[in-house]
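One chain of protein is taken out of this complex; the other chains stay put.
Chain lettering (A and B) follows the sequence in which the chains are written, and residue indices restart at 1 in each chain.
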Amino acid sequence: MRKAIAFALVAFVCIAGAVAGGASEDVYKIGFIGPLTGDNANYGIRCSNAAKLAISEINAAGGIDGKQLELIAEDSEGTVDKALASYEKLAYTDDVCAIIGPVFTSPALAVAQRCQEDGIVMISPSATHKDVTAQPATNADGLNYVFRTVPSDALQSDVAAHYFYEILGYRNLASLYAMNDYSQGLALGMKDTFESLGGKVVAEETCMVGDKDFRTQLTQIRAANPEAIYIPNYTVEDAQILEQAAQLGITVPFLSSDGFSDPEIYNLAPDFTDGVIYVGPAQAEASTILSDFQVAYGEMYNGDAPDSFATNSYDATYIIAGAIDRADIAEAGVDDQRLAVRDEVAATKDFQGANGTLNFAANGDLVASQGVYHVEGTTPVYVGSFQIVDGHIVQVD
Amino acid sequence: MLNFFQLILIYAGIYALMAIGQNCITGYTGMLSLCHAGFLCIGSYVTAIMCKTFGLSFWLSLPVAAIATGLIGLLIGIPTLRLKGDYLCIATLGLGEIIRNIATNLNPVGYNSIPRASLFGYQFASRNKFAFILLIWFFVLVFYILFQQLAHSRLGRAMIAVREDEVAAQSNGINVTKYKISSFVLGAAVGGIAGCFQTAYTLTVQPASFTFMVSVMVLCTVVLGGMGNAKAVILGAFIIQFISYFPQLTGLTNVIPAQAKQIIYGLLLVVMMLCRPQGILGRDRYRYGDPRTRKEKIHDFFSRPKKSAKGGNV
Partner (left out) sequence: MDTLTLYMQYIVNGLTLGAIYSLIALGYTMVYGILKFINFAHGDILMVGAFVGLLVYTALTGEAADPGVWTIIAFFIAMLISMGFSALLGVLIERVAYKPLRNANRLAPLLSAIGVSFILSNGAAWIFGTQSRRFPYPFANDPIRIGAIAITPHQIVIIAVSVIMMILLTFFVNKTRMGKAMRAASLDQATSMLMGINVNRVISLTFAIGSALAAVGGILASFDFRVYPSMGTMTGLKAFVAAVIGGIGNIQGAMLGGVLLGILEAVGAPLLHIPNSMRDTVAFAVLIIVLLVKPDGILGKNEREKV
């Protein structure tokens, strides 16, 4: 028995080594870290799908420097230790030149630390927490390696609060948010700004990610009588909240965040989305990049539709591809490749992507305006993009 | 690949520490506890708070974490250990969930950018895995020896007596409650120390990583290796981590579906339980009053087949 097990292990490692050793060197490797299994896997799968789509488009057009791009997607299961293992594999075994992800904030914080230390570009499509881009650059050159194509939640909640107060004219809001970095960050940020403007959050209810029953919270909110309810959560929770609110006879409008941009919501709660207003990514008016992307994504993945994080991931892939293209690294070693790619990503200027014009601030944060959407029936209607200028909200286009 | 193998060694070391703790509770004393995720959580938080908020040394956080986790184990142990078998299991499971729920409610982001541990001016950076392997496996060795000694001490023999037959142990004058609580506290403390190392390596603490599944995994580690056998649970920790990361180790992640390793886990558990419910190595054979000399023992150890011929009882 013992010998058999030992033999099996050795044989397995040998075969595995043979498989792993067979990879070709004529490619540029890009890593992806996100949850591919577990409850929130749909976010990770969509983001990795979008990145794969971008890469297949680039490869179909002949690749870069005559080399093909390859995306290596690793599962983080949404946890820190698995994300770090994925990082180790991408950074040291696969020698990737840049990483897209991680998708969620806590893994992103852990991986960002390592990326800063080891000097590998990381572009997160969806980690919104303000600290993600605040990791100190601990590499030898003191350069920043962490970027994201999603606005910091500080920006989003600011625009949200101003929009609710100044344009929609609400004075009393309630919020119902999940205890996770994403939802809590947005809800507390929105509350701060909203109350500093003179409004009041009359009821602040919390839940856990994965909760299914929100009737107690909604009953408490109903008793507080707000003008509208802010629900910056993931799709599944939002769908349940909308439906259970209708069942409890709550008729006030709901406000939400970019988590709502996931079209899945219209499958989960099609009868209850009418009238929801949410703050999400801005769109470029005159560009067809977004609609082309959505069509191509639907064709490649059996009619599935991308959410805003997948769109961010698509843009991130093109930003990295553009950087590889501009940098002259066809013959360079891994470390030089990574450094050159970083310099080019940091130098990205007015990148035209699916989310309009993108620029990075010095700390890697996205310089962007925020879009506002009104849902009519099951169709989000784009209202316009907004920025905060001198403490007031201004429509940009 | 070598680098990734080193990573597996680090994670296996952390799991081995947890498994040694769980083995003390479940293997020696026979109590079915499912809250090692909670102990790991407390240990991780102690290190995170001490190093990050108060700027204290990592080494100082080790004893503090052990004491803190041990105290929690004591507080919980005194009332709940009156419960038997599956009731204890479900109560401790509830406890683990309570700890995670409270941690999440305190701060769902947890802690990040925790300062690194350093020793005589040498900083344990996460990329220098070899240093971490030495550090963690040194502690695994220390606790292995400690618990091996414990198992052969008066305390350990009393614990095993409690496992084998509580009533008989009691009628032989063994204070069952006292030994149950000692075992629970010791096991919890080692779990806490595992948390310290996890934090030192990941430099990030996130409440969502301490789910009930972690407790289940630790229990599986112990049963898979062989309950009550410290060597076996360390082997179990290695196997569990190996399966957990084999798609990444072998570069097969893009080839096989992401769920495959979980399904393999499941199959492995079922098949193991059907074929070898006592675990890979089975229970440790304790030789009380072994008549052999040290030389004979060494000789017997290296010529295994003859082992059972000479003395030694189960």
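Going forward, a residue touches a chain if its C-beta (ideal position, glycine included) is under 8 Å from a C-beta of that chain, and two chains touch if they have at least 3 such contacts.
Note that the structure is a prediction, hence the values are computed from the model and not measured.
Asker: Need the list of shown chains touched by the one chain that isn't shown.
Answerer: The undisplayed chain, in the complete complex, is in contact with A, B.
Asker: Which listed residue (A:Q247, A:N359 or A:T379) would be found touching the missing chain in the intact complex?
Answerer: Final answer for the missing-chain contact: A:Q247.
Asker: Which is it among A:L255, A:A269 or A:I289 that touches the chain not included here?
Answerer: Answering carefully, the residue with contact to the hidden chain is A:A269.
Asker: Who touches the missing chain here, A:N59, A:T138, A:N172 or A:T219?
Answerer: The single option touching the absent chain is A:T219.
Asker: Just checking the interface: what residues of subunit A touch the absent partner chain?
Answerer: Those residues of subunit A that touch the unshown chain are 37-42, 45, 178-179, 205-208, 210-213, 215-217, 219-220, 222-223, 236, 239-240, 244, 246-249, 264, 267-269.
Asker: Considering the whole complex, not just the chains shown, which residues of subunit B touch the missing one?
Answerer: With respect to the unshown chain, the touching residues of subunit B are 26, 32, 79-80, 82-87, 89-91, 93-95, 97-98, 101-102, 104-105, 167, 212, 216, 219-220, 223, 227, 257, 259-260, 262-263, 265-270, 272-274, 277-278.
Everything below uses one rule, namely that only the chains that are shown with their structure count from here on.
Asker: Please compute the C-alpha centroid of subunit A, do the same for subunit B, then give the distance between them in whole Å.
Answerer: Result: the chain centres lie 36 Å from each other.
Asker: Which stretch or stretches of subunit B touch subunit A in the complex?
Answerer: Checking each residue of subunit B against subunit A gives 1, 3-4, 7, 11, 101, 104-105, 108-110, 112-113, 125-127, 198, 202-206, 208-209, 242, 245-246, 248-254, 258-259, 262, 276, 280.
Asker: Provide the residue numbers of subunit A that touch subunit B in the complex, in ascending order.
Answerer: Against subunit B, the touching part of subunit A is residues 1, 5, 9, 12, 16-17, 19-20, 23, 36-37, 41, 72-75, 78-81, 84-86, 88-89, 92-94, 105-107, 109-110, 113-114, 117-118, 129, 131, 135-136, 179-181, 184-185, 206, 208.
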